[in-house]
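Shown next, in structure tokens, is the structure this report addresses.
A protein chain is absent from this complex, but the other protein chains hold their places.
Chain naming follows the written order as A and B, and within any one chain the residues start at number 1.
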Amino acid sequence: MNATVQAPVTSLASQLRANDRLADGRTPLPRQFWYIAGLARDFGRKPLERTLLGQSLVFYRSTQGRPVALMNRCPHRSYPLAHGQLEGDILRCGYHGLAFAPDGRCTEIPSQETVPRGICTRSYPVAERGPFVWIWMGDDPADADESAIPDTNWLESPDWSHVTSYLFLRANYVYLHENLLDLSHFTYLHPTTLGTPEYARTPFDVQVQGDVVRITRHVAACDVPPIYSRTGIAGKMSRRTVSEFISPAMHHASAVMSDLAPAPGARRDFTIYITHFATPETQDTTHYWFAFARDFALGDAEVDEYMKSSALTAFNEDRHALEEIARIYRGEPGAPGAEIHVRSDGAGVAARRILRRLAGQ
Amino acid sequence: MNATVQAPVTSLASQLRANDRLADGRTPLPRQFWYIAGLARDFGRKPLERTLLGQSLVFYRSTQGRPVALMNRCPHRSYPLAHGQLEGDILRCGYHGLAFAPDGRCTEIPSQETVPRGICTRSYPVAERGPFVWIWMGDDPADADESAIPDTNWLESPDWSHVTSYLFLRANYVYLHENLLDLSHFTYLHPTTLGTPEYARTPFDVQVQGDVVRITRHVAACDVPPIYSRTGIAGKMSRRTVSEFISPAMHHASAVMSDLAPAPGARRDFTIYITHFATPETQDTTHYWFAFARDFALGDAEVDEYMKSSALTAFNEDRHALEEIARIYRGEPGAPGAEIHVRSDGAGVAARRILRRLAGQ
Partner (left out) sequence: MNATVQAPVTSLASQLRANDRLADGRTPLPRQFWYIAGLARDFGRKPLERTLLGQSLVFYRSTQGRPVALMNRCPHRSYPLAHGQLEGDILRCGYHGLAFAPDGRCTEIPSQETVPRGICTRSYPVAERGPFVWIWMGDDPADADESAIPDTNWLESPDWSHVTSYLFLRANYVYLHENLLDLSHFTYLHPTTLGTPEYARTPFDVQVQGDVVRITRHVAACDVPPIYSRTGIAGKMSRRTVSEFISPAMHHASAVMSDLAPAPGARRDFTIYITHFATPETQDTTHYWFAFARDFALGDAEVDEYMKSSALTAFNEDRHALEEIARIYRGEPGAPGAEIHVRSDGAGVAARRILRRLAGQ
């Protein structure tokens, strides 16, 4: 099914009734998806503790360099395995020395000769893709299908350069997705970074295709937005952007800027991919990684640094806004159900309806 | 009805039964009253966030200087309006640019042409009186009647000088009123500031008149209490004090000191008005403003400073005591219901009975 989303109804009463079909901060976290566990460089031979989807986990790399994710709790006395010691591929608990293999099986109990059948900690499927490690925390590990990991091939390609960064968000992940699908806040929340007047005025199209929500926008002629101004792109451009809600874990935006009057033999198109990865830490906090990739100015460290710091500046504005809203929600728990929607909310509302369904509600 | 309050019954069992008719820290906050929102000088052209009666509010002054109070929550995505920008009398939300008039009506939604009927944030009636701004947060703004604002005309009169100050209290407002109606703690909690031995020994009369509780006390001859000793008053005086619980928002005390042997042609009477304003921030925290006014030593900045710092010292002793009691209550939630009363509690108990009734319980 492929449907262009219509402007939302304007009857307040019917809008408010519809709010209870949208995911909000209390909706259960959808577990049957691959999420980013962290940057590949986060994980090494020193056990690392990190909480994802409300579960405390311990990560390490095997002697072959393969990432391993275990429940961070010894089944014996619940001591965090992250305080343990690696012996080859085995993680030994720092309290009583129980040893665990990468598949979670207990291989040794020092105080007795045998290990009773069934003693284990949980192991989670993980997969490394370019600069990121993904994890699958669904109920049954047998359901983990690596082909369901969203495509991010450009982050592994020599034809692209990218930078990655991270923000910790004290807000539920649903509101990050809604924020990413909302182009109408650029002018007000990001006046000096992402917002350009021409862009704000341009109409956009929203389509829902299965569980994907897509916004497309074409600006016939505009200045290069400030965030790209030091990358070497200059002059009047057309700009075509596509923003997609891909899964609870990922949002992808592509921007193709085309020089309207390229010099003879000069490059015409410049493409930027901005990929946002949301992994709920808990119901109320979110790990937020993002990658900025480009098919030009390859390997230019100065452009890398500029894109990274510009993105951090802009996304910190979003982080602050979402955390301030979370603060208001804490003081007025009924507020989300009373919120009204405006025309530009179509994409976000569609994604929140999907997120509620994906959470099994 | 005008009744002199009798000494409390001394049967412990009947006292404890009566405790559940007294307001305590869990009693709902009475909303149908004017409360102080802040000092007039707190509010200007920069939006200011403040929580009153559990509701986060945003305050600003219109271009004409009139104070405006709105619910600090955009009805669209709950972003705090206090982060917004003023455009004339209009407050524009900092997230998506929705614009609100001083009456709370939404006047513009940037991403669409029209504003659907009914989109608004709540506006609260406010009124400026001398150094203070009052607010009415009852259920129906139509019930806000400015004639119900307690009289504080002396704070606007050229015949009086006053100082104002503020304390933030981590305790429920009921206990502040009880503290203010209790004269028997001066000797123990305020030995170096408010307490004088003669004053402590003097009998007092308590009267309940409608919803007002009044304590009167007359000391035939006493020394000027320390807090007034640098105001120019000296010698043996008679002292007549009247303390009144006026409303959940206000307590007023007047002290008239009369020189028992004035020099020929010298002034005989010196009047001081101490007005306390309690505005619950939440069920467990209280904004506490107070004003010290006098009809002598007018315009004397040194006397101003002395009265202000003396009052802060003494009232900080009360603040500390009430916060320590609140801490004990947190550890023993059943404690309030087990408290016993002594003879000097008559006025406080009467006010707590009134506060419970005013809360609709």
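Details
Simple rule for what comes next: a contact is a pair of C-beta atoms (placed from the backbone, for glycine too) under 8 Å apart; a residue touches a chain by one contact, two chains touch by 3 or more.
All values reported here derive from a predicted model rather than from experimental measurement.
Contact with the omitted chain, checked across A:R50, A:R73 or A:R294, is made by A:R73. Remark: the omitted chain is touched by one listed residue; of B:A148, B:A234, B:L298 or B:V342 this is B:V342. Along subunit A, the points of touch with the absent chain fall at residues 51, 54-56, 72-73, 75-80, 83, 92-98, 109-112, 116-119. By the touch criterion stated above, the residues of subunit B touching the omitted chain are 7, 10-12, 178, 182, 184-185, 187-189, 200, 321, 324-325, 327-329, 331-332, 335-336, 338-344.
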